[in-house]
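Only a single protein chain was left out; the remaining protein chains are all shown in position.
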């Protein structure tokens, strides 16, 4: 016979029991690596025969970062990539969300087109685009030549600037639909009485967009921007399959650099230091995200 | 049914019950003693703590202090199942994924009742509530009145010790509400189960209850029969909350006058019962039920401000320099706004409240027999 407990007490006790397994799993799998990753960044790690030799070196790894030309290149690439991707993705996604919110855009086909690119594996996507962009037989070359836009087949991934921008294009294509879904959800949450009121007040469409839609969508857009930035910082598969960082490290993004330093060059401490840079950038963005969604959440409780 | 003498233990007893959410007090010092078989209503405006009180009786919410006793036993630490209460919720709270029969049978299933018996009892209840033809429908496929009946069926299927109703009719239209009221009353008569009913509708409370507890800001202002509440309100709040149209309260100072105390309201004097034992100079509020104001002749002189016919009677607002009153006149009233008029109020009908505390000083209307 359990000791008597009220409804509220029982719920609280049960709550702790139901929550505990998830917390334990998360702490066990993620908690230790997070701490360890912070520590590794201050160590020199060498793979000795059959074991790992670790030695604290203070800030040495971070000092190397400052002087490292490749790191600086990767950082700039990443900043450009993330900024351009966020702007492009959010603009295109917003346009699509507006289109799909129009009475014409209600057809089921459109929703299907939004979830398919999201579901495709980044690797499959990269393989597909590698074929589309192929320098000798790619359909993009074929198409542009047929249309008379180019004279000869181009090596799209062959020059630094072009390669980075095509990488960007491919990731934008893959990222747009999901952000469009987010923004469409936001659009559909704008109370329709606001539109009706604006119509009654004789507002033009542009005025309605500027004064009704955009202000109501501010939170949704902000969330989309922050999330997309976080996702852009994580790009890996695409670089790995499409360019391997080339040509001339033009498409080396921070994530890929950390991977290469760690797992190809086996420079584990230094790789961890690069990882920490990404970590800090993401954490800052995550805090921003939480700030943005939190007021809505608190009000809902 | 009137409260029986306390030879048997009280069915429900609240002793000094209080509840605070965080630091916000929601219920304060609630004392209630409800006899077995009684039908008691908690009546009060929105947000006064009715649901919270009911939830504490049900065991859905802990009380911050005080004791709750059911059948003489302290139940503060018991969960709802152990208290053996049934409850009808404000928005019905029907399980949307279960059919009518499953909704009603769920409580029996949770108690491990054998399948065949569940079926039999659900059948009895659905027949009694005229739900037999919809037993296989989901709640979303029912009308409001049918949903309401399912909620009641869920409560009566297991013959609990106590019924709790939280504004069960607030989502029904006026006609259906009156019908369901009669059905619940009949159900109570048939089953005789102690019932605690919550509403903010005074007419509903008056028509259905043995006794009414009028709540205001988390306190019980008065606990009595509908008649007591109406005729002898304990406080100014109860007087103004009960009655339609709402009573008009007028503030003034008691003056000694030949033939008894009076209160001066602007240019007019209102006589108070001579039995009222109040020194001159006291600040009081007075109120008169509209049906006790007789128009045509009398000592009070004013003008008609407004006439509102409401069908069986008309409400006439009379005003004079510094005050106004509502009078109820039977039938259609042909008075015109602006017309001078005289009114008469019997001193015994004037309710007098202490201005500072709101407590009633006059004896109020004699018991009508």
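Going by the order they are written in, the chains are A and B; count residues from 1 in each one.
The criterion applied here is as follows: a contact is a pair of C-beta atoms (placed from the backbone, for glycine too) under 8 Å apart; a residue touches a chain by one contact, two chains touch by 3 or more.
Following the convention adopted for this analysis, contacts and distances are computed from a predicted model.
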item: Protein name (UniProt record) of the chain left out of view, among "Phenylphosphate carboxylase subunit gamma", "Multiple sugar transport system permease protein", "Pyridine nucleotide-disulfide oxidoreductase" or "Thiolase family protein"; value: "Multiple sugar transport system permease protein"
item: From B:71, B:93 or B:128, residue that would touch the chain that is not displayed; value: B:93
item: Option touching the unshown chain, where B:58, B:118 or B:270 are the choices; value: B:58
item: Option from A:60, A:84, A:128 or A:190 whose C-beta touches the chain left out; value: A:128
item: Touching residues on chain A - with respect to the absent chain; value: 7-8, 10-12, 14-16, 18-19, 21-23, 25-26, 29-30, 32-34, 36-37, 40, 52, 95-96, 99, 102-105, 109-124, 126-132, 134, 136-137, 139, 141-143, 145-146, 153, 173, 177-178, 181-182, 184-186, 189, 195-196, 199, 205, 219-220, 223, 227, 230, 233-234, 236-237, 240-241, 255, 258-259, 262-263, 268, 271-272, 274-276, 278-279, 282-283, 285-286, 289-290, 293-298, 300-301
item: Interface with the unshown chain - residue positions in chain B; value: 55, 58-60, 79-81, 85-87, 89-97, 106-107, 110-111, 154
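The criterion applied here is as follows: only the chains that are shown with their structure count from here on.
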item: Cα-centroid distance, chain A relative to chain B, in whole angstrom; value: 59
item: Residues of chain A that touch chain B when the two form their complex; value: 4-10
item: List of chain B residues in touch with chain A within their complex; value: 59-62, 76-80, 82
